[in-house]
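Apart from one protein chain that is not included, each protein chain of the complex appears where it belongs.
Coming up: subunit A.
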């Protein structure tokens, strides 16, 4: 029988339902693939084999009792390690939380489990999601499955690499400034940041509370749509006051033609410094592919978009500083021993628990929120946020979605972007969508003509039009025959369904 990495999420769920194979067999295949591929990929911080096998057994028992199985029955899933799951650690890839045991389960994780998914483990990330390469993980690097000398992107690099290498079928990440869409692009998989509020943040360690959003990775648009269905059901989460009802079936209309719809291109963004020729040409090619399917390409303007990165690096560090103040070394997290006073214990616990980038972001946030400085940066950044939001509103009067790159270049080498502010530019195409709260999706366009590495397009849309984004993503996927591809060095390594 096939290797499980060739099956879509829907095929796995259907196979389990029909009795072609059991959820336990699929879980074993995924764990077997993890064993075989993980030495080169290193996507996981923790493999939860016991939880996986128990969850799969419950699915198989439910089937034996004749119960209706969930839409993700038996589907192997990885979770970014900033998501609580009882029975695992939640480390945020930080020494600060190295020994932290999850005390409850995040809503997003629970909803995937309720839909029948099998939890294979917790994925590596940039420490507290501060980064675009997963290099700031305190524990180990994660290698890009397409070229293991290169980064997988970040911050959800482990979630992207686990899917790209075929270790799991789907995974969850979180996206504060591009942390799902950029690693999806670098690893050649589909990655969706839903509209802010569509998915509950309860149980996900907070970074920037007005920016963070959880979303899925998959090797097919359809897999991402299935995961989205699980994440938004059964409606708003009473444990996250920003959670919104999102009563959408993401599979409905997925295969509908896009003929007659309008695709916006922002000429200014296609000429931006740092964007490589191969990515620009590939994205222009995607525009032509959508045109060939009957869409109309129109030029739109986002006049304030160039300031998005500045606004973001005011807002995000301020929110991070506020959120990470909870790590005081008292209730959880690393605690410095032998201190005479609480103040000393707090300062030393934070100094020795946090890595370099986590300290940088918090220091920047502390400064920007200090008296006098607040009025120079923080308040104006929130006003610029209004201008950027208005830019998008005007653009969406002329088009249904906006097409642009997901990342300015393909996967870079470890250590190549050693300057922190240079790294920040990795998110130049994704950040504006977090600032306004809209949805966006990365969809693979095959391999770049110069680098030979995965290139993606990004589709952005108006708030809560995420289903239409997936419909466009599916149209691109169809045109590029890019559905279900596992990085070639790892496809079929371990994971045969007996």
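General remarks:
Quick note on the criterion: contacts are C-beta pairs under 8 Å (C-beta built on N, C-alpha and C of every residue); 3 or more make two chains touch, one makes a residue touch a chain; residues count from 1.
Keep in mind that, in the parts below, contacts and distances are computed from a predicted model.
According to UniProt, the chain absent from the figure is "Aspartyl/glutamyl-tRNA(Asn/Gln) amidotransferase subunit C", selected among "Aspartyl/glutamyl-tRNA(Asn/Gln) amidotransferase subunit C", "histidine kinase", "Sugar ABC transporter permease" or "Peptide/nickel transport system ATP-binding protein". Check A:377, A:429 or A:490 against the missing chain and you find that the one touching it is A:377.
Interface residues of subunit A with the unshown chain, by the touch rule above, are 99-101, 103-104, 196-197, 210, 239, 241-242, 244, 306-307, 309-311, 313-314, 321, 325, 328-335, 337, 339-351, 354, 359-360, 362-364, 366-368, 370, 376-377, 379-387, 389, 420-421, 424, 436-437, 463.
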